[in-house]
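What you see is the complex with one protein chain gone and the rest in place.
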Amino acid sequence: MTAVLEKPTQKLAPKEPRQWKGAAVFVAVAVVALVVMPLVLEPFRLGLLAKYLCYAIVALGIGLAWGQGGMLTLGQGVFFGLGGYAMGMYLKLNDAGGDLPDFMVWSGVEELPALWAPFGNPVFALAMVVVVPLVVAVALGTLVFRQRVRGAYFAILTQALAAALVILLIGQQGLTGGTNGLTNFFDFFGNDVAAESTQRGLYLTVAIVLGVLYLGAWQLVRSRFGRLLLAVRDGEDRVRFLGYNPATVKTITFAISAVMAGIAGALFVPVVGIISPALLGVVPSLELVVAVAVGGRFALAGAVLGAVVMGYAKTYFSEELPDAWLYLQGALFILVMTLAPKGIVGVAAALRDRVRKEASA
Amino acid sequence: MVLATALAACGGDPATTEGTASGGGGDTIKVGLLHSLSGTMAISEVTVRDAELLAIEEINKAGGVLGKQLEPVVEDGASDWPTFAEKATKLIAQDKVATVFGGWTSASRKAMLPVFEQRKALLWYPVQYEGLESSPYIFYTGATTNQQIIPGLDYLKEQGKKKLFLVGSDYVFPRTANKIIKAYAAANGMEILGEEYTPLGHTEYSTLTNKVVQAKPDAVFNTLNGDSNVAFFKQLKSAGVTAESMPVLSVSVAEEEVTGIGVDNIVGHPVAWNYYQTTETPANAKFVEAFKAKYGAAKVTSDPMEAGYNAVYLWAEAVKKAGSVEVEAVKKAAGGIALERPEGLVTIDGETQHMYKTARIGIIQPDGLIKEVWNSGEPIKPDPYLKTYPWAGGLAS
């Protein structure tokens, strides 16, 4: 079955001398994100940017799992949702102040379900943001990778997982708020969640978390483990023959990407003010994968860039040309996949090489 | 009340980051229209927007409001609840619209509600819904449960249908509706033989049909939404169920959906609404004619479209009465406004911000239109929490 083989597509060794350049770019981007953006953007637009950055965190995880590890996960929405619901449950209980959350009242739930009770504790809730995605990802990864389920099988399985979770969440209305999800939050750790200052603070938090996770992921990719991950992507059996267990490498990476999605989901809830099954189904999960592809899946920066660019594109086109959005989105995927499989980053690199070649010629 | 406790829990004042939306500054008054123009809900919502645009056009032709023309700002909710909240924020904060007409699903309304409450802006929501809500910043121009579900049950009871089977899509409206139906049944000597929910977009109804047929109910109360209705009625018909043997009363199937389902498959079954294209009022003759003239003779009009069309007129009337588009003034002026609309007399109940509406039961005709066979005689006072129904005690606690 040669068809299921992903061809190696990236030069293995990162170029060391370019590192300081990378660091300079990172610092420049950080300054723009943390200082310039809050000054120039209206509060409403800053809120949107915070949302895109939440998606960028998920994208970073996808970049790691797919771009570096070759695991095409179409179910990152699952982990995003688990993190988001953990946060949403805490906020809901906090707002209710000892009473039942509003949706339980109209769903006819009489007393707080046992599943909810511990989420009244913020420390527990925040821990669950990380723990639940981690446990689910490790369990799924162990089961699936040990059996050498990979490639398209893995993609379809994760996609079905997203579909199943959506159905489950919708079906348990008294527990989860059903299709409506959890919304109408007021208080976020002592701040009015809708206030401009809170939203600005949230934006900065999201940006910093993204930066930290990015650095962490970057370190990981550069490490021995990162090399091993690339090797697994490009020749899993060969890695096994060398005495490594590819399943472990993949499970760890998958779990890291899941935790990133969980954190993103938790940050998303106060930023946007809602978490609902529609946010974690098949389509939003796929949209993020596409964003990563558009940005450039083989570079972590590409994943982040792609999420922000696609987020802006979606908002812009749905405001200016709502009817044309689907065409544009579809056409964009087709063009990127056929003409620029390495995404924006790949195109930029090709252009740079060309300019250099011309300069030296 | 839930809302009050939640507000209290919040402590301080909700922030009004952009100040109160005024929208009356220039030569025109901006109003927002926020419906799904893409995605699964576009099927239903695009026509509501069309009806609202028609109302705006008519009002502008008649001289506008307070001497100014209305300027619609259209946004796409994309069948995605967070997008509704995002676009509502944009309309209020950036476009500074005087009011917003929008939403369809309960989920979209619930997602927008905090935005309107926190920013003290006004939303007009045009679709029948599950009740148990009365936001001070929303006007509900569709029916609440005592203007649709309960009249539907009254009708079935009158027809001698004692045993019911409940079928619904899995979300808040069907679940709440069925809770009310069960309470009503218990108080009225009716029996509920089964209660089934399917995911939104579900299309495989053979098992469910088998369950319904085996239970042998006198009638089915159907709260399925969207495309599922097509699959349900097609598969019910092929299992040999007819309107005579087992009528299926639907509350989310209007004129527009009939074609997609196939008239064949649904002819003779009853539906419950407040308005049909065939409703005989002078205002309706005008509405249907104007709508067909603007959008094509093949188009039909339906209840939610009419409710959206009404919403614009009711708001305009409240603005005229208030002499301003300022939200609090409009809210104060709105109570008691009564207009002859296509569905008959509509009066705004100032207390709940719902409408007095006449309930109408119709039967689907072979031409795809709906003929009224029963109505409540007079507009019913809206009662979103069913406080005036003793049997409903405890439902809205």
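The first chain written gets the first letter, and so on, giving A and B; residue counts start at 1 in each chain.
Basically, contacts are C-beta pairs under 8 Å (C-beta built on N, C-alpha and C of every residue); 3 or more make two chains touch, one makes a residue touch a chain.
Just so we're on the same page, contacts and distances are computed from a predicted model.
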Which of "Branched-chain amino acid ABC transporter permease", "Hydrogenase", "Acyl-CoA dehydrogenase family protein" or "DNA ligase (ATP)" matches, in UniProt, the chain that is not displayed: "Branched-chain amino acid ABC transporter permease"
Identified contact with the non-displayed chain, of A:L41, A:L112 or A:I156: A:I156
Listed residues A:L286, A:A301 or A:I344, member touching the removed chain: A:L286
Option touching the unshown chain, where A:L204, A:L332 or A:V347 are the choices: A:L332
Residues belonging to chain A that touch the chain removed from view: 1-7, 72, 74, 143-144, 147-153, 155-157, 159-161, 163-164, 167-168, 170-171, 236-237, 282, 286, 289-290, 293, 326-327, 329-334, 337-338, 341
Positions on chain B contacted by the hidden chain, ascending: 40, 42-43, 46, 170, 196-199, 201-204, 206-208, 210-211, 214, 227, 230-231, 234-235, 237-240, 256-257, 259-264
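Just so it is clear, only the chains that are shown with their structure count from here on.
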Euclidean distance of C-alpha centroids - chain A vs chain B, Å: 36
In the complex, chain A residues that touch chain B: 42-44, 47-48, 51, 94-97, 99, 102-103, 105-108, 167, 170-171, 173, 178-181, 183-187, 192, 194-196, 272-274, 276, 278-279, 315, 318-319, 322-323, 325-326
Chain B residues within the chain A interface of the complex: 2-3, 5-12, 14-15, 17-18, 37-38, 74-76, 78, 80-83, 85-86, 89-90, 93-94, 105-107, 110-111, 113-115, 118-119, 130, 132-133, 170-172, 175-176, 179, 197, 199-200, 395-397
